[in-house]
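Left out: one protein chain. Kept in place: all the others.
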Amino acid sequence: MTSRWRLILLLPAFLVLAAAAAEVILGLPAFGDPLTRYGTAVNTLAPALRNVSNVVASVMYDIRGIDSLGEESMLVCAVTAAVMLLRGRRGEDSSEEAGRIPGRAQGERMDAMVLMCRLFATALFLFGAYVVLHGTITPGGGFQGGTIAASSFALLYLGGGYAVWRCLLHSPVLVALEGFGALAFVLCAAVPLAFGYTALQNVLPLGTWKDLYSGGLMVIVNAAIGVAVIGSFGALLLEFMEETRAPKGRVDEEDT
Amino acid sequence: MSWLIGVMLVMSALSGWLVVLSRDPKRQVYAICANGLVLATLFFVLQAPDVAFSEIAVGTVIVPLLFLITLAAVAMNKARQ
Partner (left out) sequence: MNVLAWCVAAWLMGVGIYGVVTSRNYVHLIGCLSVCQSATYVLLLGIGFRWGAGPPIYYDHPPGTPAVDPVVQAFVLTDIVVSAAMTALLLAIALQVHKRRGTLDPQHLRPLRPTE
């Protein structure tokens, strides 16, 4: 259908949606009104019940932990599907030759940039691990720290080039990390169930307030999600980068 | 500080509009980066530091990087055909 027909069909849909949106906007409570009762209850009870100072982490990994289990499996499914789609056409091996677009300039890498990228990639990975480990105390957690540590892989590629990057990151290791993280989360939910408690119940001792170990089972769940997110995004970046290599057995242009 | 929240909300509306207005995908990548940064500042001002952490790492680094790699692979594929 042509683009004009699409716009003609979009207009009545927008009018209906705008009317509904206006009705909803006028009916919602004003911005900044006092909280819902669930939020107030969580804010009042969670620090005492779970001994954590990051209430958002306690909601995510303990009070609504089943939702995070669902989100984690969504992450694993999406990454598996993307990797399968990309590998299905290309195969599993990696290529040595970089893909080239004819007519594009290829510059040299400066030593200063390589050094800075290596330094900052290490610092970034350590910072991501710090954010993961301190998830129950300060703002942070498995999801956030995992993505920060995964973005250090991008810095490694920018600094060292593809050959260095492939030496450091191996696809089976990343995929195993992702699977291990997801499995650890599922075990945290299943093992209390096997012993007669409810799923994901906090069966470990709760630890001390504002300490690195606080929150009981939340610490293991946090670390599992961090490891899984690092593995997921690393595997994703790896598969996408492989798409930009020349196919095996063919050299597009002369490689310098 | 209510004016700061108002300013950040209006800026996020503008940056979202800018992402849609950039029709060329190579230019849209920069708009996505800017949108991620503005959204992260908005979440920070709305007293949500965890969410701002997430949005900075994802919206400014990982998603634009995936876009750039896809565009490079598309250009390489087109050159090969």
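Here the chain labels run A and B in written order, and each chain numbers its own residues starting at 1.
Operating definition for what follows: a contact is a pair of C-beta atoms (placed from the backbone, for glycine too) under 8 Å apart; a residue touches a chain by one contact, two chains touch by 3 or more.
Every value quoted in this text rests on a predicted model; they were computed, and no experiment measured them.
Against the chain not displayed here, subunit B makes contact via residues 2, 5-6, 9-10, 12-13, 16-17, 19-20, 22-25, 28, 31-32, 35, 39, 42-43, 46-51, 54-55, 58-59, 62-63, 66-67, 70-71, 73-74, 77-78, 81.
Touching residues on subunit A toward the chain that is not drawn are 2-3, 6-7, 10, 14, 17-18, 21, 24-26, 28, 30-36, 38-39, 42-44, 46-48, 53-56, 58-60, 64, 67-68, 71, 74-75, 78-79, 81-82, 85-86, 89, 137-139, 141, 143-144, 146-147, 210, 229, 232-233, 236, 240, 243.
The rule is short, and it goes like this: only the chains that are shown with their structure count from here on.
Separating the centre of subunit A from that of subunit B, both taken as means of CA atoms, is a distance of 16 Å.
On subunit B, the positions that touch subunit A within their shared complex are 49-50, 53-54, 57-58, 61-62, 65-66, 69-70, 72-73, 75-76, 79-80. Looking at the complex, you find that subunit A touches subunit B at residues 54, 56-57, 99-102, 131, 139-141, 143-144, 147-148, 150-151, 154, 233, 236-237, 240-241, 243-244, 252.
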